[in-house]
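All protein chains but one are shown at their positions in the complex.
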Amino acid sequence: MRANPKDVNTGVYYIDGDVASGYGALAAGCKFVAGYPITPSTEAAEAFARIAPKAGAMFIQMEDELGSIAAVVGASWAGVKSMTITSGPGYSLMMETIGFGAMLETPFVLLNIQRGGPSTGVPTKTGQADMMQSRWGSHGDYELIALSPDSPQELFDYTIKAFNLAERYRCPVMIMSDECVGHMTEKVVIPPADEIEIEPRRFYAGPKDKYLPFKPDEDLIPKMAKAGDGYNLYISGLTHDERGYPAENGGCQSVYTKRLVDKIRLNKDKIIELKEEGLEDAEVVVISYGISSRVAVRGIEMAREEGIRVGSLRLVTVWPFPDERIAELAKKVKAFVVPEINYGQIAFEVERCSHGMANVILVPHGGAGVHHPDDIYNAIEYARRLEGRVEGVIEQKTRLERLVFEERIKLSE
Amino acid sequence: MRRLMRADPKGVLTGVHSLNGNQACVEGALAAGCRFLAAYPIVPAIEAWEWFLERAKDVGATFIQMEDEISALAAVLGASWTGKRSMTITSGPGFSLMMEHLGLAVMLETPCVIVDVQRVGPSIGTPDRPAQGDMMQARWGSHGDYEIIALSPSSPQEMFDFTIKAFNLSERYRVPVMVMADREVAHRKEEVVIPPPSEIMVEPRRYYRGAKSRYLPFKRDRDFVPPMVDIGDGYRFHVTGLTHDDRGYPIMTEECQEYNVHPLVRKIRRYVDEIVQVQEADTEDAEVVIISYGAPSRAALKAMGEARRSGVKVGSLKLVTVWPFPDKRVAELAKKVKAFVVPEMNYGQMVLEVERCSHGRANVVFVPYEEKGFEDDLLSAIRKVCQEKKVREGIIQYHG
Partner (left out) sequence: MTVLKAVKSRVKHPMDNLLRMDRIPHIWCPGCGIGIAVSAFAAALDKAKIDLDKVAIVSGIGCTGRVAGYVKIDSFHTTHGRAIAFATGIKLGNPEIKVVVFSGDGDLISIGGNHFIHAARRNMDMLVICVNNFIYAMTGGQVAPTTPLKAYATTSPFGCVEPPFNIPYIADSSGAVYVARWTALHVRRLTNSLVEALNKRGFSVVEVISPCAMYYSRINRLGDGLDMMKFYHDNAEIKHGEDTKNLDIGFQTKIIVGKFVDRERPSYLESYNRWLSEMKDGTP
């Protein structure tokens, strides 16, 4: 389906990522955003609040993040595409209801503008340390989708994609952005509405009395109905059968809840999007996502100037993780270099999928800033020199670490 | 050398008792010196704090039922700073609500114990059925980067023992420690031996002993752990969840972030060998090793015995500490064995860690929980994997 022209502010803009995501949400047909002020995601909520009324959309500021995400799940069941926007601490508060959303197979989008953590951390500066949380943060087993944009343009594009995936697979979709991309101002092109592909909600169309809210189609995804259409829906966070009725026995669990996991795992190939560059003859591959991939570009250039054959694999979808592609590459390359703004999260996934066939070098960064390209270059250079297989993830010592712990520079603002 | 202390006899119910896991956990806590519990009612953890309440008056412990799980963990952290060993007990949905304060506990380096009696999820799921679906959440559930410790008991006796261990580890490393139990273990009633207080060793809190005027709340000792003081001792200190320096004052720079957060990760990673504990049986000559934790490890031992009788050399590696994960030991075994078989009451969590650490050297078979129990599935999974000629990429899913 094409986007509704009324929702699309076609044009060329010079805006930051937060605002771009607001435009993206509108273009995707989002009509409801609930949020709670939190630095550095507030601008995205403010942008949406400003532009929403004209597009017939609504913004409500709830009393906290627990309330925000609950309202979003509710709005989605009212048939409205909806989204919430938050950052670290708010994201942690949303964990219970993310599981609820997954259990109810509710399409919605969550925009997380990551900041330095843990806890209150550094609210005004960047981080990428919620990556594993986005996969594992709620209790119980479930699968969901997470995207990681690296520019304001991508925040626009992938917000639309997030809504499409949410509708297609009936699951929460996370946009794992960060403060840098959120506050980065760049050119953003909003195409005309007829060039924007929108996934409409798949509503049930059969006879009313035959409707089973959790009876899956062949692709394991059930059709939806919405509140107020006379279906007498019963939707519960308890383990439920096809009717949506609680069926708290092991059999029900392994049939119905397992499907929540399978519907993503088995459709993985359709969901995963990667951006690859220079992989054909690469001896070292930099695996990156989000803002780190922009810094990696410079490190890669530096290495290429030195004649090192470096490729780049950028994770656009971080979850589900591209296990097979990485295993394939591991057989061909010497090492993976993983720069991320945390002390090792996705690097462990890369280790897992490389099955001991390639070295994995982590370039960590604690947050509140981005890598120095030298660190990435040094890691690439080291990776090329390193002979043999080293077990486990190798943690690269960074410039920042030397500065802080060896040169003991004075800490002040 | 660190000096351990003997347990305070007031909290130790020496003797042989018939207790369920929840009750044994509370006895372990009291024996370890826990004197504060804040919680919110949730199935299947509730008996634990009913038992605590029962015992509180004799031991002199404080209990409060808070308005939700968020505040329960917040109160635990507050109480811990007054010098009281503190804990909370919850289950799945409550555990999810605690995620923000788990991060605060990490950042304030506040010793405390969180018991998660796992039930079927996601969301409300099936409150009265056992599961192990929160294992990855225990490690990754709060935003930002950190390391924690998690233990997984498989019997009421271990609920008692591991809860004491949890308190000790939490004081030693100044981290929140999680006891990842499940409904099966929590509701099972068995004989629990509680030794005399003189045989229970307790890690004392590491207090600052220098001059009052020189106290810096986050000045780390050599092992990255800063000594603590209590509220009311006249130090007039400040602590914050913001990124901070030794004084506990916020500084919003990447240098301070590195200075503050890297040690939070290091204080665990550097001491992994001290922290990690596994229980091994017959791994020396094993071709197949069952890696298990919590309730399924009981089935694992039975399946191991059965398989050995039929001539297959099977060993068992039971994780006592689930986090940090025993990377090294699993990697070592991977070089010697043909395959790992991992039974879990979820759709594949710790098995991913086993895959990661086996570095493509051994097959990894995942056996999910079925209604009929693990034993038969484990046996046939072992038989099947023995026929594999080479190491397959990725996890082999067992379908019963």
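We call the chains A and B, going by the order they appear; numbering starts again at 1 in every chain.
We adopt the following convention: a contact is a pair of C-beta atoms (placed from the backbone, for glycine too) under 8 Å apart; a residue touches a chain by one contact, two chains touch by 3 or more.
Please read all numbers here as calculations on a predicted model, not as lab measurements.
Touching the chain that is not shown, out of B:D233, B:D246 or B:E370: B:D233 (per the contact rule at the top).
Contact with the omitted chain, checked across A:T106, A:T120, A:T159 or A:S354, is made by A:T120. Between the chain not shown and the residues B:A48, B:I70 or B:I114, the one that touches is B:I70.
If you put the missing chain back, the residues of chain B touching it would be 36, 38, 57, 62, 64, 66-68, 70-72, 74-84, 86, 100-101, 104, 108, 230-242, 247, 249-250. Chain A residues in contact with the hidden partner, per the touch definition given at the top, are 35-39, 42, 45-46, 49-50, 53, 59, 61, 63-65, 89, 119-120.
In the analysis below, only the chains that are shown with their structure count from here on.
Centre-to-centre separation between chain A and chain B, using Cα means, comes to 28 Å.
Residues 70, 92-93, 95-97, 99-100, 102-104, 106-108, 116, 118, 120-129, 131, 133-134, 136-137, 139-146, 240-243, 245, 251-262, 264-265, 327, 331, 346-349, 352-353, 355-361, 368-371, 393-394 of chain B are the ones touching chain A in the complex. In the complex of the two chains, the chain A residues touching chain B come out as 88-89, 91-93, 95-96, 99-100, 102-104, 114, 116-125, 127, 129-130, 132-133, 135-142, 236-239, 248-254, 257-258, 260-261, 323-324, 327, 342-345, 348-349, 351-352, 354-357, 365-369, 389, 391-392, 400-401, 403-405, 409, 411-413.
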